[in-house]
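Of the protein chains in this complex, all but one are displayed in their positions.
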Amino acid sequence: MGGLQRLKRNPAAVAGLAVLGIIMLLACFGQYLTPHAIDEVFWDRISAPPDIDAGFYFGTDANGRDLFARTLEGARVSLLVGVSASLISLVIGVAYGATAGYLGGKTDNVMMRIVDILYSLPFVFFVILLTVYVGRSLSVIFITIGAVIWLDMARIVRGQTLALKHRDFVEAARALGASDRRILMRHIIPNLWGPVIISVLLVIPDAILTESFLSFLGLGVQEPDTSWGVLIGDGAQNMMGAPWSLLFPGGFLAVTLLAFNFAGDGVRDALDIRS
Amino acid sequence: MRRDPLLHVDRLSVHFPVETGFLQPRAAVHAVEDVSFELAAGETLGVVGESGCGKSTLGRAVLNLMAPTSGRILWQGHALARLSPGQQRMARRDMTMIFQDPLASLNPRMTVEDLVAEPLDIFEAGLAPAERRRRVAGVLERVGLPVDAAKRYPHQFSGGQCQRIGIARALVMKPKMIVCDEVVSALDVSVQAQIVALLDDLSRDMGVALLFISHNLAVVRQISDRILVLYLGKVMEIADRDSLYHTPRHPYTQALLSAVPVPDPDLERTRRRIRLVGELPSPLNPPKGCVFHTRCRFASDRCRSESPALGTIEAMHSVACHHWQQIARAGEAAAPS
Partner (left out) sequence: MDVPVGQTESNPPLLTVSRLATRFRTPAGIVPAVDGVSFDLRAGETLGIVGESGSGKSQTLFSIMGLLPPSAATEGSILFEGRELLGMPSRELNRLRGDRLAMVFQDPMTALNPYLTIERQLSEVLQHHRGLSRRQARAEALAVLQQVHIPEAARQLDRYPHQLSGGMRQRVVIAMAMIAKPDLILADEPTTALDVTIQAEILDLLAELRDGGTAIVLVTHDLGVVARLCDRVMVMYAGKVVEEGAIDAVFRQPRHPYTAALLEAIPRLDDDIGDPRKAIEGQPPDLLDLPPGCAFAPRCALVRDVCTRRSPALLRHAAGGAVSCHLVQPEGQS
């Protein structure tokens, strides 16, 4: 199909995908680029600026810890949160939305009203509640984020399913005697991939941003673990004296979000047969 | 009467409730109204009519894709509605459908082989892959598609070829009846003849009955043994092909035939046209009495109050009209012949 070619012709999308690739590599293997651990304190280098020769590429934070190592750790955590939350939302959202859309009628109505209700609940409130009860941990973060993001996915998938339901080839399958389950599995869901992939690519930055926000508020990961949100929070406090402590993690976050958005847009355009 | 017809439709009505305002009385579209006919094994019955006549709804109701509001559909002697949902789905082995839009009726993400084999996957799930491939190849060849088509995708084929894929899919289980819903309307005229010939050929070869739905009277004429004319959901006339086209008795049939342009300038200049008056009434509010009376030049008081029953006037020829004899005598039939 021409999708891949169309994608290759979109410079922003290609750049976005390339940047994402680099960041993923850094997240996975970056620890080998630095000898420092994320929680190693260098008492003689509190809030020290970048020193390439000594191996402190991004300088140190207010506690004397290597910012480069911590930024890479932040990449790991943020990407992990983003991707896991999106995968959770994908599985739940697709199953829920496709079922609601396909069954239609009262079932669809009830299911979507539940989504509406959940949507209107104050998200941060629940995160705080959960954090208070369960304690601060990474799992809490990505479960709560996933639990909110699946709502959007379900809505999108339901809409797509509604449109697909009336397509001729679905009617043809019904006329052939296919069961509802077969129609959902073989005809509806395989044709949902386009919009779903796009949604996932555009939802991950959302999840990362949400996690960053929570961490910024102090509700996210526990010390000494870190994420970009934590780093940005700390960096913001030291902005005047040590601007690098904000610039590096903030820059990484911004570039990553941008890359996801460009890539997502590019994939959407590439999958659109009419363009 | 024919003995043991394959399909016996008895006073079938399909009404769709329609959303009306809060305080307004409930309304329904009478898509199909009191339709009765039979289809014998191996026979081709053409169903013609213009928009809103209910032919597509009829096709879907016959396959049990749509619930009838009243009346019965007897398939091989058994009332479809009485069967359990499981049995109803099993009945689909023997009756299936081909659709109007050749490309849209094929899942764009499935290969031709998977598409054609879908009935096999549904009803003969334990089939060995080699046997599955063989059955698909056999039917693809039968419909005139190249042997390498199996691995390709629908968008790589033309409209006519896609329709062949649809026919192959319908035939792979060797059904007893296929409902063809405007299957050539979306194709180029030079390709229409190919597909109609193919269907005719296959139906005779394999003994498959066809319910051929179309608005195109010329196409229907090529393939049908008998024809049923619908207007606003009701049967106006049923006749065998020769009778319908040479001596149509219902004024609507006559008007229809007279309206079809013929690629012969001489004939077009000299033929007499029967013109209908007025507009098609809304199916939400069909006329009382004979549904056709608002557009019929011969309408009388009786037509306005009393709906004519479908009466047999000759062997294989039934008409629903109070005045068909006077009309025939007046010699206003202008079917080109």
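For reference, chains read A and B in written order, and residue numbers begin at 1 within each chain.
Everything that follows uses one rule, which is that a contact is a pair of C-beta atoms (placed from the backbone, for glycine too) under 8 Å apart; a residue touches a chain by one contact, two chains touch by 3 or more.
Keep in mind it's a predicted model, so treat the numbers as computed, not measured.
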item	value
Chain not shown, its touching partners among those shown	B
Chain not shown: contacting residue from B:100, B:192 or B:294	B:192
Absent-chain contact - pick from B:56, B:96 or B:222	B:222
Among B:92, B:241, B:293 or B:323, residue touching the chain not depicted	B:241
Given B:41, B:280 or B:316, the one touching the chain that is not displayed	B:280
Residues of subunit B in contact with the chain not shown	50-51, 158-161, 188-194, 196-197, 215-219, 221-222, 241-242, 245-246, 255-268, 273, 275-276, 278-280, 335-337
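Going forward, only the chains that are shown with their structure count from here on.
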item	value
For subunit A paired with subunit B, centre-to-centre distance based on mean C-alpha positions, whole Å	52
Residue ranges of subunit B in contact with subunit A within the complex	63, 65, 89-90, 92-93, 96-97, 99-101, 104-110, 118-119, 122-123, 166, 169
Residues of subunit A that touch subunit B when the two form their complex	167-169, 171-179, 182, 186-187, 190-191
